[in-house]
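The complex appears here minus one protein chain, its other protein chains still in place.
Our next item is chain A:
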Amino acid sequence: MTDYGHDLLFGTFITPTAQPVHQAAELAVVSDRAGLDLATFQDHPYLPRFHDTWTLLSYAAARTERIHLSGNVLNLPLRPPAVLARAAASLDLLSGGRIELGIGAGGFWDAIEAMGSRRLSPGESVAALAEGIEIIRQIWAADQAGPVKVEGDYYRVSGAKRGPAPAHDIKIWVGAYKPRMLRLIGRAADGVLPSLGYLANGADDLTAINQHIDEGAQAAGRDPRAVRRLLNISGEFAPAGRAFLQGPAEQWAEDLAGLTLEYGVSAFILAADDPATIERFAAEVAPATRELVAAERG
């Protein structure tokens, strides 16, 4: 039983499809109006069937009012960190502090390489992400003295001016599954963002994920509670319960509350591309889950 005590967030994981052109942005608007906390888009800059995620985030942020937005997760190898940091700070300023930075070290290396970027081994990509996070944080730290100076093996940003400072403390959430990356999250990031569907043993794998993060945090002298545990989920509403997240909203709430209380998951991001599901998730699942968790936490 691990519960890090975070308040719960509920969001959507929206396909950034380029056809129909405005579908993804409209679903962000639906998520916003439904009262969800987060709207997120995956990022595959090598796939032409999707919108460019940064452009879509900028556009969708302008069309929404209250909801926070994030990549889920942005592809660092194709988005150099210094420029990305300024872009993120810019959008955070424009949106009044509604941007979070979901980021990943890159997964589909064949496709990344085909676009002209260098293929990295798993170990290299952890090191590159660590450098990337360092650069991003230094750019954002506008009040610190001196220019940015990160002379890494993968990124060299040396002498760049700092800033702009974002409007709020942008969280860096990393999509990760493997020990080295998870320890890096414990050390340097604000959250972990895996997809439940990619976990070989389902939610049980979250125990090990948490352990690696917690170890990384403790080794770096951080409180493990500094790292939020987010989770991409998918499910289907059905009149009668059939399986995990397949059933009525009350059952969803019990399933999700279980994840919070047992594994400390505090953000549920639902893969959904239809308004009805998004609205139901916001109206029925989110409040019921919050209630169950509040009751248990006492």
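Following the convention adopted for this analysis, contacts are C-beta pairs under 8 Å (C-beta built on N, C-alpha and C of every residue); 3 or more make two chains touch, one makes a residue touch a chain; residues count from 1.
Just so it is clear, contacts and distances are computed from a predicted model.
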Protein name, per the UniProt record, of whichever chain is missing from view ("FAD-binding PCMH-type domain-containing protein", "Branched-chain amino acid ABC transporter permease", "Multicomponent Na+:H+ antiporter subunit C" or "Gluconate 2-dehydrogenase subunit 3 family protein"): "FAD-binding PCMH-type domain-containing protein"
Touching the absent chain when the full complex is considered, from A:A61, A:A105, A:I233 or A:A253: A:A61
Candidate in contact with the missing chain, chosen from A:L91, A:V174, A:A188 or A:V265: A:L91
Touch residues of chain A, complete complex, unshown partner: 18-22, 25, 45-49, 51-52, 54-63, 78-83, 86-87, 89-91, 93-95, 113-117, 135, 139, 142, 147-148, 155-164, 167
